[in-house]
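Apart from one protein chain that is not included, each protein chain of the complex appears where it belongs.
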Amino acid sequence: MSMSLIAAQLLNGLQLGILLFLMSAGLTLVMGIMNFANLAHGSLYMIGAYIAAALHAMTGSFVVSAILAVAGTLVVGYLLERLLLSRLYGVEDLYQVLATFGLILVFNQTVKIIWGQAPVFMSTPEFLSGTVTLFGLSYPSYRFAIIVAGLLVGLGLYLAINRTRVGMWIRAGASDREMIAALGVNIRLVNTLVFAIGAALAGFAGVMAGPILSIQPGMGEPILVLVLVVIVTGGIGSIRGAFYGALVVGIVDTIGRAFLPAIMRALLDPEIARGAGPAVASILIYVFMATVLALKPNGLFPAKYR
Amino acid sequence: MRKIISTVVVGLSLGATTGPAATQEPIKIGYIGDFTGVAGALAEDQYEGFNLFLEQHDGKLGGFPVRVIREDSQWKPEVATQLVEKLIEKDQVPIITGITGSNIMMAVHRPITERKVFLISSGAGPSPVAGKGCSPYAFYTARQANQISEVVGRYANGKYNNVMILAANYQAGKDVAAGFKRTFEGTIVEENYTALTQPDFSAEIAQIQVTAPDAVFVFFPPALGINFTRQYHQAGLNATIPLLTTGFLDDQSLPSLKDAAVGVHVGEFWMSSVDTPASKALLDAFKKKFNRMPANYVAAGYDSAVLLDAAIRRVNGDVANQEAFRAALKEGSEGTTRGKLRFNNNNFPIQSMYVFAAEKDGGDYRMKTVETFPDQQDSYHQECPLP
Amino acid sequence: MSLLEVKGLVKRFGGLLATDNLDLTIKPGELHAIIGPNGAGKTTLISQLSGTLRPTEGSILLEGRDITRWPVHRRAALGLARSYQITSVFTEFTVIENVMLAVQARSGSSFSFWTNVHSDAALVEPARDILRQVGLLDVADVPVARIAHGGRRQLEIAMSLAMAPRLLLLDEPMAGMSHSESKEMVTLLRRLKGQYGILLVEHDMSAVFALADRITVLVYGKPIACGRPEEIRKDKAVRAAYLGEEEIAA
Partner (left out) sequence: MNTNMLSRMRLSNCVALVLIAAFAVAPLVAHGIGQPFYIVLISRIMIFAIAAIGVNLALGYVGMVSLGHALYIGIGAYAVAISLHSGLANGWAHLLIALAAGGVIAVPIGLVCLRTSGFGFVMITLAFSQMFFYLAVGLRQYGGDEGMPLPSRSAFFPLDAANATTFYYMAFFVLMLVLLLLHRLIHARFGMVIRGCKLNEARMRALGFSTLRHKLVAYVISAEICVLAGVLLANLTRFATPSYLEWIMSGDLVVMTVLGGAGTLIGPLVGATVWVVLEELLASFYIDLPWNLSEFIRSNWTAVLGIVIIVVTLTLKKGLYGFLVARDGGVR
């Protein structure tokens, strides 16, 4: 197990973590401020990927299609919040979960009607299709681009939330819902804003994942589960928690997949290890989450003051 | 609760039913596919193949009108067993066909065959039902799941010494890996399994680079396999470590994979380059109807209809005579996309297996036959007690 | 022996000192009132006594037993009953069900899975007795959602009584009440006084001075005076604190 492999795998974990962070940042705020559990967040990721793929095939320009896809998901998120989800704010969270579960079914079927059942593909942008040699291993430039773009967005988000007036409202809302009303802020506006931005970030994650993954109906659900893991381990409503949570989940998952089977083979009978290795690797993040929650029930970086 | 099941005379308007044959009750055929769920695209392919033959033959098999009752198992075994009950008890079908996933096959195999209803699988062929669990009432028109990788192992012999195996951690993944290991005589330097839902393989690709084998054999469910192939290409490894695979790269996925697939070798039982009259007919009809290339599940679905056509003709429509119909099915059929379909003692086909390679021909991409292995039998037929 | 003895209680929230080295005793049957301007730390004190907040320093003794680190439900089981500033009854239950729940908490096992509580005489009889005491018997079977605010406050007291308490912690029982409702509450508290030790936090000064045996005045978490009502009335520091507040309020 060479150092270069470990370094490469850390980079892979970082890249997964960045994607997860883009997905988690918006949802954790929606859950923290509006106390709203939106399961359809994964669908926005899917929609972002589909729009980008369609536009890329049409225009041939990655940058243009990425911008339009992010704008598109922002609009979808805005409409979704205004037309449907805002009607569910007062309702018991269970019914929110149910309604957004219904939404998942509708969205999945809608993209199936538009783009078909078979996966759609988005090609890697020309200027990022090469590889970089790093630690003696070749690494796709595109994955670097994901890391850089994700970190930039994360930085932008950090500045927006810590340095602007709207950001202050958002922080206030996440730590204390009553406080934001006391500040005389239009809470409806903040809700819509947070929801639309969250949607756009999920859409952006979808765009970035497009060239790596096959784009197909239901692609949002597996990642949604990971995102929810990130959010509860990080602490609901906390951007900082989402950031560290995403990186930790990304790295734990990747490192586990990469090294656990080999470690188990060294320790156990090879036949048993071959069966147990991947199983243990796939439950690693769940074990991680269960441990965190058992020790710190409010997550690693709880946003609310208790 | 009362459900109105109207007849679906496939692909045909009233015209066909007003002929002389209309006086006879159509033969009922239950069709179970995993239309909703991860295998949805495969299930559609399989059904389209079956449907295409029926359309070409005025909704008749063996000259007799049939009524197909199409059901969606949703990739849920408990739903599939429920559908079997419904098809057998309520609709009283003598034949059930389709079946996409191995887990669905395992759930429905016994409930169907125990009642002496005929099961014609045009998809799944897991090892338990090929060996000890075989049944005289179950027939398979695709392949036994291990066969497609056994042929890759044979192909790799002498070409590569050290091969690394990477597969999704599910039964089909383990079966396919076992098939490769059974026939490959070189060294397996590393064997790695990934979670079935994992869509990104960056960690595994880094591992491959460090291990640096002569070649890699991989197997994943279709969408994941395509992900892997693209990511492997993005890491620039196609040029250095050849990729051997099976199951997901075909005429249908090649147009979207393009350069990412060039040079990849695939073991399969059928692709459109297989040279038979039925293949050509299927290719033309399918392209005309859907404006895309057919995948092997289309061929397996089509061949299941060809088989039923021949067998129903042999018993002159009397499918209720189970012994006669069983014998008629066992005889196999001429005119499938793979030529003559012959059955082994376990009712799996004895057939040619192929290794294909994706190549670029000018601006065009196509799958080329690299090597043919005739008369292949699956590895479990000796465990099957049937004669 | 004192019923409740609080020694050197300190509670800090970050840099903020919410309870500042507080000593307090309550004798059996005594009604001890806590008054003080807004933000004096009255509710914080009650929360520390009932166990929802952990004190930073100091100790709390109930009948000589150190309960400083006990969880809420154990303190409650020992006879420490709290009524809440914001009414905190179970609105989906009927009035009597609320009280029965409190009776049940004191009556040992709740791991009975079969017998309907309404046919459980060990719950119904004591609950009816208490409802009679607080004057809610005629609305016993009405869901709480349908009774008025004053009634709910009375129900709070009833639930506290049902716990067979030794010490009642009453957090502004008259808040939000109409004049006539307040009068009823004063009558009720006067009746209870002497049977239980009571710690009363209240803004209604006429009620406090009419009822209390002793009064402690809190300002910024610090007790500035403690004594009988007439002593407090005369106390200079108290007048300063209250006049100061009124100036700001005006």
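The first chain written gets the first letter, and so on, giving A, B and C; residue counts start at 1 in each chain.
Please note the rule applied: a contact is a pair of C-beta atoms (placed from the backbone, for glycine too) under 8 Å apart; a residue touches a chain by one contact, two chains touch by 3 or more.
Keep in mind that this is a model prediction, so the values were computed, not measured.
Colleague: Using the touch definition given at the top, which of the shown chains does the missing chain touch?
Modeller: A, B, C
Colleague: Using the touch definition up top, pick the residue from A:79, A:106 or A:134 that touches the left-out chain.
Modeller: A:106
Colleague: Please identify which residue in A:128, A:187 or A:276 touches the non-displayed chain.
Modeller: In the full complex, the listed residue that touches the missing chain is A:276.
Colleague: For subunit C, which positions touch the chain that isn't shown here?
Modeller: 50, 52, 71-74, 76-77, 81-82, 84, 88-93, 97, 100-102, 104-106, 109-118, 120, 123, 143, 159, 163
Colleague: Determine and list the subunit A residues touching the chain excluded from the picture.
Modeller: Where subunit A meets the chain not shown: residues 31, 37, 84, 87-88, 91-95, 97-99, 101-106, 108-110, 112-113, 225, 228-229, 231-232, 236, 275-276, 278-279, 282-283, 286-287, 289-290, 293-294, 297-299.
Colleague: Using the document's contact rule, name the residues of subunit B that touch the chain not shown here.
Modeller: Touching the chain left out of view, subunit B contributes residues 1, 3-6, 8, 35-36, 70-72, 74-78, 81-82, 85-86, 89-90, 102-103, 105-107, 109-111, 126, 128, 169-172, 174, 195-196.
Please note the rule applied: only the chains that are shown with their structure count from here on.
Colleague: Graph of touching chains, which shape: line, ring, star, complete, other?
Modeller: Graph shape, chains as nodes and touching pairs as edges: none of the named types, so other.
Colleague: Measuring from CA centroids, which chain ends up nearest the centre of the complete protein set?
Modeller: Nearest to the common C-alpha centre lies chain A.
Colleague: List the centre-to-centre spacing of subunit A and subunit B in whole Å, with centres computed as mean CA coordinates.
Modeller: Here the centre of subunit B sits 35 Å away from the centre of subunit A.
Colleague: Two-or-more-chain contact residues of subunit B, please, as numbers and ranges.
Modeller: none
Colleague: Along subunit B, where are the residues that touch subunit A in the complex?
Modeller: So the residues of subunit B touching subunit A come out as 38, 40-41, 44, 169, 191-195, 197-200, 202-204, 206-207, 209-210, 222-224, 226-227, 230-231, 234-237, 252, 256-258.
Colleague: Taking the touch rule as given, give the residues of subunit A at its contact with subunit B in the complex, in rising order.
Modeller: 2, 4-5, 8-9, 12-13, 15-16, 117-121, 123-124, 129-131, 137-140, 142-143, 211-214, 216-219, 222, 254-255, 257-258, 261, 274, 277-279, 281-282
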